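With one protein chain withheld, the remaining protein chains of the complex are depicted in position.
Letters A, B and C name the chains as they come in the text, with residue numbers starting at 1 for each one.
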Amino acid sequence: MNTYDIYVGGSFQKTSEILQVANPYTGRAFAETYLAGENELEAAIDRAQSVENTMKSLSSFRRYEILFHVSKELILKKDYLAGVLAQEAGKPMVYAAAEIDRSAQTFLIAAEESKRLPKEYISLDWSSAGVNREGMVKYFPLGLVAGISPFNFPMNLAAHKIAPAIAAGCPIILKPASATPLSTLELARIVDETPLPKGALSIIPMNRTTGEKLVTDERFKLLTFTGSPKVGWQMKREAGKKKVVLELGGNAGVIVTRSADIDFAVKRCLIGGFAYSGQVCIHAQRIFVEKPVFDDFTEKFVEGAKTLKSGDPLHPETQISVMIDEPNARRVESWVTEAVQRGAAILCGGNRKGPFFEPTVLTNTEASMKVNCLEIFGPVVTVEPYTDFEEAIRLVNDTPFGLQAGVFTNRMNDINMAFDRLEVGGVIINDVPTFRVDHMPYGGIKDSGLGREGVKYAIYDMMEPKILVQPSS
Amino acid sequence: MNTYDIYVGGSFQKTSEILQVANPYTGRAFAETYLAGENELEAAIDRAQSVENTMKSLSSFRRYEILFHVSKELILKKDYLAGVLAQEAGKPMVYAAAEIDRSAQTFLIAAEESKRLPKEYISLDWSSAGVNREGMVKYFPLGLVAGISPFNFPMNLAAHKIAPAIAAGCPIILKPASATPLSTLELARIVDETPLPKGALSIIPMNRTTGEKLVTDERFKLLTFTGSPKVGWQMKREAGKKKVVLELGGNAGVIVTRSADIDFAVKRCLIGGFAYSGQVCIHAQRIFVEKPVFDDFTEKFVEGAKTLKSGDPLHPETQISVMIDEPNARRVESWVTEAVQRGAAILCGGNRKGPFFEPTVLTNTEASMKVNCLEIFGPVVTVEPYTDFEEAIRLVNDTPFGLQAGVFTNRMNDINMAFDRLEVGGVIINDVPTFRVDHMPYGGIKDSGLGREGVKYAIYDMMEPKILVQPSS
Amino acid sequence: MNTYDIYVGGSFQKTSEILQVANPYTGRAFAETYLAGENELEAAIDRAQSVENTMKSLSSFRRYEILFHVSKELILKKDYLAGVLAQEAGKPMVYAAAEIDRSAQTFLIAAEESKRLPKEYISLDWSSAGVNREGMVKYFPLGLVAGISPFNFPMNLAAHKIAPAIAAGCPIILKPASATPLSTLELARIVDETPLPKGALSIIPMNRTTGEKLVTDERFKLLTFTGSPKVGWQMKREAGKKKVVLELGGNAGVIVTRSADIDFAVKRCLIGGFAYSGQVCIHAQRIFVEKPVFDDFTEKFVEGAKTLKSGDPLHPETQISVMIDEPNARRVESWVTEAVQRGAAILCGGNRKGPFFEPTVLTNTEASMKVNCLEIFGPVVTVEPYTDFEEAIRLVNDTPFGLQAGVFTNRMNDINMAFDRLEVGGVIINDVPTFRVDHMPYGGIKDSGLGREGVKYAIYDMMEPKILVQPSS
Partner (left out) sequence: MNTYDIYVGGSFQKTSEILQVANPYTGRAFAETYLAGENELEAAIDRAQSVENTMKSLSSFRRYEILFHVSKELILKKDYLAGVLAQEAGKPMVYAAAEIDRSAQTFLIAAEESKRLPKEYISLDWSSAGVNREGMVKYFPLGLVAGISPFNFPMNLAAHKIAPAIAAGCPIILKPASATPLSTLELARIVDETPLPKGALSIIPMNRTTGEKLVTDERFKLLTFTGSPKVGWQMKREAGKKKVVLELGGNAGVIVTRSADIDFAVKRCLIGGFAYSGQVCIHAQRIFVEKPVFDDFTEKFVEGAKTLKSGDPLHPETQISVMIDEPNARRVESWVTEAVQRGAAILCGGNRKGPFFEPTVLTNTEASMKVNCLEIFGPVVTVEPYTDFEEAIRLVNDTPFGLQAGVFTNRMNDINMAFDRLEVGGVIINDVPTFRVDHMPYGGIKDSGLGREGVKYAIYDMMEPKILVQPSS
């Protein structure tokens, strides 16, 4: 069994508390690592604070060099890393490999952005008080960052915290999900090869008590958390003076109008609805289809869902595999049961086998059913007809969440109305809400979060403006 | 008869050469002013150069104060100024008043932009050569500007040269069109009330020989010309080392698709086609209508053209009046005759009476007829059907000019294709090519010009970047 | 006695709870207004929410028109308004008039910025996932804003919340300080003349219980608070899901190097140290002078402090008057006493008479004395010598606060080091930390606050990005 040391303040270490990592598909532990206790966390914080000034004054080309190296190595080791990720997360290889590609892209973007950190000029002589003076606003690193990342994209969602921190010049301590710590520890090994000051990055699995300190300790200047809404909003309350960025979940809606290319919409909705068993924050959970094309869409969509290839995540042709664990599959099962009991119809799927849940399409659902009003984080999609576009927008908005939404249409008016009125962080035209590239601003409104990731945006959140008022030339 | 002194180096002066200004509608001179000779131009240049440094170091709030005052006064004196403009240009009062409003807007925009002149930071440490250095790029005024403005928007097209020059900190010498010098001289009177350094603005009508110096004299650092293509391109050749901005003409095309609101398209095309007798650079000269709606559009458009109210420009309800002079009306007449002889059909209009030419709609025309391939600068519009959108784009592009184009459509794909492929400086969706607001970048490609106006863009053209490389903080 | 109705949801109203407003100099009430209870607050919230969509879709030129009108009227009524402000705040007329000027400037800047709200393009095809797609990020108003403003700049610090809200398209409910509600109610009267939708602005004094709801009620999407650190940080904890901007206090430091123009430094420090009796967030509280020029600086500074003209704030020549109330003057007195008991020397001042406290200069102080380590918000300045520039920076930084700092120097190296290392939101070269123009980013780090004001920055805080991913042209 492989053993992974944790990465504390720039050195790989063991602790007294072993953390076994299981393959969700086989249910068997295949590797082990360690949980950090308070001592390790304190050591990480100490080392991190000791390199704050070094990090702040790293030249652009050194930051580029560090971040570019990571990007390059991720590509070179893609097959190996995808295997590790597939095993710990139960994620089909094709998606695991795509995640490594995206992680490499995330580091590449950060590399480039590290050369483009902002500094802005402001003319100050708009009134006599400012005559012969000018302002320069430079952005300085905030200081120590605490990052908490989830199991579903164990490498790339960690990369979205680590890479910006390096680019911004902030040391960071990252707590990966306990179920999937290995891909980030692989990442730690790569980062450790670079000239990044030791201590600027720690990657340490923690139990919840130790992890609490990431939230409450005032030595952290920013908490960036990706995870569930309930946990996230509680953290905001306990965060003290520090800034907080929350990337929480949603129950993303899709609108398919009759002006859309239905076959294309079906193809994309199958990916948005079932990729990684729907364990994706921007999983396409609720699809609203304009009445005249509802039957056509639904028939093709159900047909597609039925033919998804299920199996071992390590098999290259697997399209859908197990969920992260059986309790989650049971939860999904119970939500589907609730829906059916309240009148919903199962168009396909609906069955569970251990941690595996079939790709499931429901209709005749209501907004108040759990399959609609909560984040299902499972391979379940509801499909409902609508009459006019304004109604479709109301339906998508009728939820406390607001992450992203997809709209399949070719009418300019629809696009403008959707962008203006959909209460989300991102409106995706002619694609599923699941669309994300790593440099775009990404994040939710309403209960779905606070702030934006997307490399440049995360970098800015890790910096603080300071103005210099000086005599003007 | 009113007499207007010319504005030479900050003082109002007479010269030995009287210039009479006639009302194109009555054909009678109603005011007189003067032509500058070489002496006046030399005086203007001397004074302008003597205030270059003062202009360069004017504070933002002083520039704002000067430009805002002009904007405010133009509004306060709108009725009076519109009357002067209507008389000298034969422009109907409603359009003359709108031009005063736009001139005020042009000065207001320049006032605001004068507080937002750019200065940009560049991190330089992308390689070891730049470590611990940073760059600041500041934009400095180029120096003395030569402006030449046309008769058709005598105040606002002059404002588009004067206001940016003041905002940029450049002295400017402006030559207005000889037919319409009065509105700019009214403007000079307003500017003269402000704390603008005397000499920073001269407004002097000139004969062609004197005017030549604006093109060839190396003391001018920029020539900004609005006028005819032939003259403009010749100026570029003779301009020596100075920068040249050319705002020339066109024969703008419009596409009306069946997805459009036809009544709205008709209404806008009547304005685009006949406002100020088509003496507008972005006059809607060629309209291409998708076949299924061609008859509907054409019928309504011709009906509208027939009911335009013609008469004295000073009458508040006049919609169309005389052209700038009879020779131009005769030129238009001869082009229509050529078209008819080669097979074109007149749907309405076609007659001339002195300097007045009727609103005229032609069809069955060919691209090679003068009414299509040259800039008609008269109240003549050709209307032709097309089959598919790609063809419509080819038709609009089939000309050496490329200023603006209008597209009436609601399909996203049309918009994208139009923006990508129309060879123009501006694509206007759901409006005529005649659309312009004064802060948007405006100018043509191909034979229609070089560079852009639109206040901020003109300001930038009047400035030169200089980089400061300095130790970084 | 003048009576001011409060401004609830677009109508001026009385309530059952009268609030008397006293002139701090005479100690006598000269006007009265009302405290809002829960009913009025609910009415204001209802009306505000009902105009959210109208506000969101106000055109730029309408926003400009509203904000510009306010700016213009403030200037026209400057003398009158300065009188109201001087009376309620005990602020000398010269400073009260300057505050009206600045408030007008704040609204003018907001007017201009309302035409420049950002929308940003992002190319998305950095990897194959984004091919033929592009992103547009538009900023939408957050929704209802809660503002709480302090007594010391009763009009301009309220303007810094109201004007950005109007520019951003957010309704706002503002709670002014109970001691100084009149100038904002005067502002309400001016705003009420404009076409701003009724309900978009409420200005209502409240008792603390009612005011609590501004912090805790989830219908508010942003809380923007200017006031004391203790209160502010507690609010952050109780704010729930809403965003929070905190503009808190400080104990700003000044460094005077021997390369400085000492007479100029003295002149500016007298203003920074004693204007409005030091009741200014960026009051120059701690001055560090390089040893070779310490005696020269101190002698001149004390001489200047002694000759400040004290008296009735309504007298045009008064430079220093009473503090906001006697308890505050007593607090200042006790802090000075503590300093003296621990060894500090009084160079001038030190005495209290009712609410008046003399301009006071102390030396031989220590960092741990209250006059140094807390925000004194009174006319007391400490002056201490330092040996080298690094030491001076350490001294300025040795405090939990970090708002602004001033540095008088002509050496490039000092400037770079100061900008790099001073732990503040703003470094002012060759002026006091008290320097502020209203469009610059303004705000503190460490315990001095969270976020930035300065019109554009406040506007951005009131907006939320949303990305549109669409087919690219």
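In the analysis below, a residue touches a chain if its C-beta (ideal position, glycine included) is under 8 Å from a C-beta of that chain, and two chains touch if they have at least 3 such contacts.
For clarity, every value in this text was computed on a predicted model and none was experimentally measured.
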- Message: One chain isn't displayed here. Which of the visible ones does it touch?
- Response: A, B, C
- Out of B:27, B:292 or B:465, only one touches the absent chain, namely B:465
- Considering the complete complex, of C:20, C:39 or C:60, the missing chain is touched by C:60
- Per the definition of touch given earlier, which of B:124, B:166, B:320 or B:361 contacts the omitted chain? B:124
- Footprint left on subunit C by the chain that the document does not show: 59-61, 64, 115-121, 123, 125-128, 131-132, 134, 136, 138, 409-413, 415, 468, 473
- Positions on subunit A contacted by the hidden chain, ascending: 112, 115, 412-413, 415-417, 419-420, 470-473
- Item | Missing-partner contacts on subunit B, residue numbers | 101-102, 105, 109, 122, 124, 126-127, 129-130, 133, 135-138, 233, 236-237, 240-241, 243, 415, 419, 424-431, 435, 437-442, 445, 447, 450, 452, 464-471
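Everything below uses one rule, namely that only the chains that are shown with their structure count from here on.
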- Average the C-alpha coordinates of each chain, average all protein C-alpha coordinates together, and give the chain whose average is closest to the overall one. C
- Query: Of the other chains, whose C-alpha centre is the longest way from the centre of subunit B?
  - Reply: A
- subunit A-subunit C separation of Cα centroids, rounded to whole Å: 38
- Which integer distance in Å separates the CA centroid of subunit B from that of subunit C? 46
- subunit C residues counted as touching two or more neighbouring chains: 415, 419, 470-471
